[in-house]
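Please see the structure below; I have some questions.
One chain of protein is taken out of this complex; the other chains stay put.
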Amino acid sequence: MPFAMNAWYQAAWAAEVGRSLLQRWICGQPMCLYRTAGGEPVALADRCPHRKYPLSLGRLDGDVVECGYHGYRIDATGTCVGVAEQDEKPRASVRRHPVAERDAVLWVWPGDPAAADPALIPGLEWLTDPGWTHVHGLVPLKARQELLLENLLDLSHETFLHPTTIGNAAVAATPIEVAGDASSVRFRRHMLGIEPPPFYQQSMGLTAPADRWQDGEFIAPGVFLLHIRMAPSGTQEPEGFHMKVFHGMTPSVDGECHDFYALGRDYLLDDAALSKFQHQQQLSVMAEDVRALEIQENMYATGGDRIPESSIKGDVAALRGRRIVRRMIAAEHMAEAAATAAPGARRAG
Amino acid sequence: MPFAMNAWYQAAWAAEVGRSLLQRWICGQPMCLYRTAGGEPVALADRCPHRKYPLSLGRLDGDVVECGYHGYRIDATGTCVGVAEQDEKPRASVRRHPVAERDAVLWVWPGDPAAADPALIPGLEWLTDPGWTHVHGLVPLKARQELLLENLLDLSHETFLHPTTIGNAAVAATPIEVAGDASSVRFRRHMLGIEPPPFYQQSMGLTAPADRWQDGEFIAPGVFLLHIRMAPSGTQEPEGFHMKVFHGMTPSVDGECHDFYALGRDYLLDDAALSKFQHQQQLSVMAEDVRALEIQENMYATGGDRIPESSIKGDVAALRGRRIVRRMIAAEHMAEAAATAAPGARRAG
Partner (left out) sequence: MPFAMNAWYQAAWAAEVGRSLLQRWICGQPMCLYRTAGGEPVALADRCPHRKYPLSLGRLDGDVVECGYHGYRIDATGTCVGVAEQDEKPRASVRRHPVAERDAVLWVWPGDPAAADPALIPGLEWLTDPGWTHVHGLVPLKARQELLLENLLDLSHETFLHPTTIGNAAVAATPIEVAGDASSVRFRRHMLGIEPPPFYQQSMGLTAPADRWQDGEFIAPGVFLLHIRMAPSGTQEPEGFHMKVFHGMTPSVDGECHDFYALGRDYLLDDAALSKFQHQQQLSVMAEDVRALEIQENMYATGGDRIPESSIKGDVAALRGRRIVRRMIAAEHMAEAAATAAPGARRAG
């Protein structure tokens, strides 16, 4: 699988998952998501151990999922606890993936459960902070996750792809500073004394000259967070408008991914009309990205393996991000190859 | 080809085939079906020997098919008998597949013609027996034939997939007895003193307690027949309502099959409204199966080769059926490999 499996990915918004069964593909695997009567989230491999029918098409009976084809009954640990056809319990089970609910997000770990350390979950406390409000949702994307990741780590594209909303000449013209470590990338682009782009003029009433900060963060492999500050030129923090853009970038199947997004602000918290306006703008902007990324995916998919590539300084953050994820994938492949090659090794199905 | 080729399969309902040309894919091969002026059914390989255009898009001239692209003329033996462009007959032919018409069914043998013994055709005399009436049709299925076969040989699924029509708790709760031989499987499920499922209440006026018999038969690789008896509890054969369900399961292309079905009864033979009701119910039930099987096909197709499987007692008939067909396929592959490896072997095109 061309995915980094040993990692936390957003599986859903926490509020999406309740007392009904939801199928979602994560890193090439179908998962059946639901909550127990006690409210605990569960992610089971979504192929019945009997004949592979999706458990998510069955029904919940207490905390047990009953398959909708032949009635295998699977509990929240993934263990078969019975079937109507016979008294003996079938010895069967499906994988239960580690999940964690935090900050309004349901996280899942598709890889080796033993390595699933909740301490590795990125913090998104602002999503439930009363000093912030946000809009959010999920956009399916028929493009590999890497292309979304690079899109977000190189915001110079705003100038060209989003000129009528969040982009203007200043974005591409302002260099970024990049930092980070083995599993994250940070960049900052501080645009000072500029004309605010249309979206910010409309939602903040800002006029030129203004300062616009874009402080981005990528936490490998699936989280992108952008800290935005818009303020009249010359003012200092914490003065000004603050916004945050979050993307939970989760591979679904080969060449496709989920784009969970949230757009938050720390001002006019109760202004429902503003929330609606910002949500519409966000969806407009993302529709431009979706179109571009799906076209780009096709150009990669049809372009052969060895097409050369040109990069510039502004790509440093995106290239670091890409490299981190590719290294994770390569390391997992090497570990798997070593395990397979080891004497007496046995491969789990 | 992942199909058992040396076998009789239903190619069509006999009444579908007449003096026009019909294309049907059988076991990965396009066939051109028609009848001669004398009424004999014909199945020709449906690629013109000239440039592969489907003969079925041409026209019948007597018993000769004239290709609709360049006019090759192919007779009912598959031999080219002329072409408008020149006086000399081209030396060309297409394969004529053995066919047989019996019991309202047109059977075809897609494999080695020398092995096509009409004595091997399963008997379905009730389809033309004046003591019976039936409705029938063809449903295309985007699922491998094996999944349809297992669906029919494990009717416990009626409880879960068809709860509003033919299923209730009694089906899954009643064990089956299984018998058979190297090329067939039989099972019986006799449910005694039960509540009749909705379909039978409505079409027979039966009330509880009733007896329901399901005596099934699989004749490899493509025929399933279910003998049904519904009667007030305590009555003896031949008292009660008898029905039969037939499925001609014919692989079309990889991952797809034809589901020829018939539903017959031996009571109220002239009740056209009942026939219409039963046909509608049958199509409703099959629509539930089609949806489930096409989803299941996708779960198998995306699941890799080695997904483990759990089975229970109720699967015995389905597992036997599957094994018989897989053995037929394996035996054909071995025979072909042996023939290819033999010194001086030549491979037919």
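Lettered A and B in written order, each chain numbered from 1.
FYI, a contact is a pair of C-beta atoms (placed from the backbone, for glycine too) under 8 Å apart; a residue touches a chain by one contact, two chains touch by 3 or more.
Here the structure is a predicted model, which is why all the values come from computation and not from measurement.
Summary of contacts with the chain left out: across A:37, A:173, A:192 or A:269, the touching residue is A:173.
Annotation: of B:90, B:137 or B:175, B:90 touches the absent chain (contact as defined above). Where subunit A meets the chain that is not shown, the touching residues are 150, 154, 156-157, 159-161, 169, 172-173, 175, 292, 295-296, 299-300, 302-303, 306-314.
Not every partner is drawn; the one left out touches subunit B at residues 30, 47, 49-54, 57-58, 66-72, 80, 83-86, 88, 90-92, 253, 349.
One rule holds for everything that comes next: only the chains that are shown with their structure count from here on.
Put simply, the C-alpha centre of subunit A and that of subunit B have 46 angstrom between them.
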